[in-house]
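One protein chain is absent from this view; the other protein chains keep their places.
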Amino acid sequence: MLPPLLFVVILVLVPIVFIALYSVGLRSNIPGSPTSFSLADWRDFLTGGGGAFRGRFVYSIKITLFVSVVTTIAAYPLAYFLSFVARRHRYALLLLLLAPFFTSYLLRVIAWQIILNNNGVVNSLLWALHLRPRGSAVSWLIYSNFSVALVLFYTWVPFVALPIFVVLENMDHRLTEAASDLGASRSATFWKVTFPLSLPGVVAGFVFVLIPTTGEFIAPLLVGGPNNQLFGNSIQAFFGDSPDWNYGSVLALTLIVVVLVMMVVFGRFLNTDLRAGPGAGR
Amino acid sequence: MKATGRFGTLSLNLYFWAFVAFLFAPLVVLVIFSMNNNMTPTLPLSGFTTKWFHQAFSNGELTGAVARSAGIALTTAVFATALGIMASIGLMALRGRALSFAIAALLLPLVVPYISLAVGLLILLQALGTGPSLGAVVLGHAVITLPFAILVLLPRLRSLDPAMSEAAMDLGATAVGAFRLITLPLIVPALVSSGIICFVTSFDEFAIASFLAPSGKPTYPIFLYASARTPALLPDVIAIGAIVIAASLLLVAVAEGGRRWAERKLVGSGAAIENAVAEPTISLAGTQ
Partner (left out) sequence: MSPSDRDGVGKGEVSLVSLTKRFGDFLAVNAIDLQIPPGGFFSLLGPSGCGKTTTLRMIGGFEQPTSGQVLLDGRDMAGTPPSKRPVNTVFQSYALFPHLRVFDNVAFGLRRQGVTRAEVGRRVGEALELVQLTSLARRKPAQLSGGQQQRVALARALVVQPSVLLLDEPLGALDAKLRRELQVELKQLQTEVGITFAYVTHDQEEALTMSDRIAVLNRGRVEQAASPRDLYEEPANAFVADFLGVSNLMEASAVGPSGKGVELRLADGFSVEAQRGKLATRGPTKVVIRPERIRVEPAGSGGPNRVPGMVTNVVYLGSGLQLSIHLAIGRTVTAFVANIDEDTASTWAPGTPVTCHLPSTSLRVLGNEELSEPPPTARPPSVPEPIANGT
């Protein structure tokens, strides 16, 4: 028990502490540089000249929320299909849905780049079908909000469908039978019985996409334009190309805090089975 | 009354299968272009060729990156699964507040955005005075895959009748013997699942690897990213990509088929088989 705990503490908590220290100037990545407590970088980011980063933060949140909502809505019918329509083969079909998830994420983003590119599959198809003059590409297809949102949507829908599916599976199907016994139409049964009972799964799915997407930075690198970079990209820049570990730590810590807040807010709706033993909660 | 009428069933079917097509389309695109006789992946197709595969395999950097990632992923899988078993056994003995606290601590990596964790680990390395290394990548990957290992192993351990270990000891086995003879064989499918999940996650991981890997030794995702911006390397990338995708899908199919087969053999045919895919408890996630 102890070694794993220690492992996580050292490799997660300690780095976070360091990030915090960097964000207030108590450490520096430049050897020999003086260090003293300073909230200057925080002030700059929150209220001062760091407007660009604040803007990017807001933009990231907007994209994240939009993608999360759309993804969850799109995932629901998939989960419903698996649980109520595809009864016999539902686990095999679930696996089919999840299978792409197990292939390389970068490869899939690169694939979308190929598809959406200025001379990629979509555009060259349009040219071949004479729907557009050759060489004229659809501008909003790549390096745009659309491409970033599409890639994120594409990546997360199967994963969001999973908790919804689990909840629908665990739902006592006799309740829907009882509803139709009492004369409810299919639509009424769905909206008044099935859907409300499946909400915990929906919230879980929403969180499943919300949390990782908040910190996303890979998709914008490959299919995003200069105006589509997300907050994660800013963090990346401060630790890579033009290092300013102090300012970067401010952003990194902000991201951690924002995700934690989201967790707390939405965590109330989640029901972790982990504390229960076999058969509990059924 | 069935849950959906004819119209509902039809439209849901259409929606589902259209979505599956949507999901697999990019993969199919990659496979097609990996055999397309054109430097640039564009339509119309230019004829079948296998030259990209030859070129890719003779690209030492590329194959080196793949091998490096495979090695890291394998190490991560073994390490994280072993830690996961240790953690799960420890968690079984806890109750109440101690249990909640321990679980929260062990699942912590799931709620920290990978980019923040990556830079945090970079800072940690610098503070320790060591620079980037492949070992650091393994440690980073192990800490983010440990929660997955626990999420797979703990429910499986919990589902075992605790009386079985007691019975084994009642009949003369030591605690270690009971674990080795009774518990371990029964969790082998879960161990394999855990290993596969950790392997796949590590193999594909970009954020932590990009900050912790030494500059001359890229992992496969790092190499992919660099190549994606270099049109000349694109065909190689696509070729290897097609292979990786095919291998991944094959792995998933084999793993699932193998798991079902193993469980059937384990407890005899005609017995109830739980489905591990649907087992995942609702958890807090982040996989990038």
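The first chain written gets the first letter, and so on, giving A and B; residue counts start at 1 in each chain.
Quick note on the criterion: a contact is a pair of C-beta atoms (placed from the backbone, for glycine too) under 8 Å apart; a residue touches a chain by one contact, two chains touch by 3 or more.
Just so it is clear, the structure is predicted and the values come from calculations on it, not from any experiment.
Novice: Considering the full assembly, with which of the depicted chains is the omitted chain in contact?
Specialist: B
Novice: Please pick, from B:47, B:60, B:129 or B:172, the residue that touches the omitted chain in the full complex.
Specialist: From the options B:47, B:60, B:129 or B:172, the contact with the absent chain belongs to B:172.
Novice: Please identify, in ascending order, the residues of chain B that touch the omitted chain?
Specialist: Counting only chain B, the missing chain is touched by 161, 163-164, 166-174, 177, 182, 185-186, 266-272.
The working rule: only the chains that are shown with their structure count from here on.
Novice: Over in the complex, which chain A residues touch chain B? Could you list them?
Specialist: 1-5, 7-9, 11-16, 18-19, 22, 27, 29, 74, 77-78, 80-82, 84-86, 91, 93-100, 102-108, 110-115, 117, 119-121, 124-125, 127-128, 154, 157-159, 162-163, 165-167, 169, 176-177, 180, 186, 189-190, 194, 200-201, 204, 207-208, 211-212, 214-218, 221-222, 232, 235-236, 239-240, 245, 248-249, 252-253, 255-256, 259-260, 263, 267, 270-275, 277-278
Novice: Which of the residues in chain B come into contact with chain A in the complex?
Specialist: On the chain B side, the touching residues are 1-5, 8-9, 12-13, 15-16, 19-20, 22-27, 29-30, 33, 40-44, 83-84, 86-87, 89-91, 93-94, 99-100, 102-103, 105-106, 108-109, 111-117, 119-124, 126-127, 139-140, 142-143, 146, 151, 154-155, 158-159, 200, 203-204, 206-207, 211, 220-221, 224-225, 228, 237-238, 241, 244-245, 248-249, 251-253, 256, 275, 277-278, 280-288.
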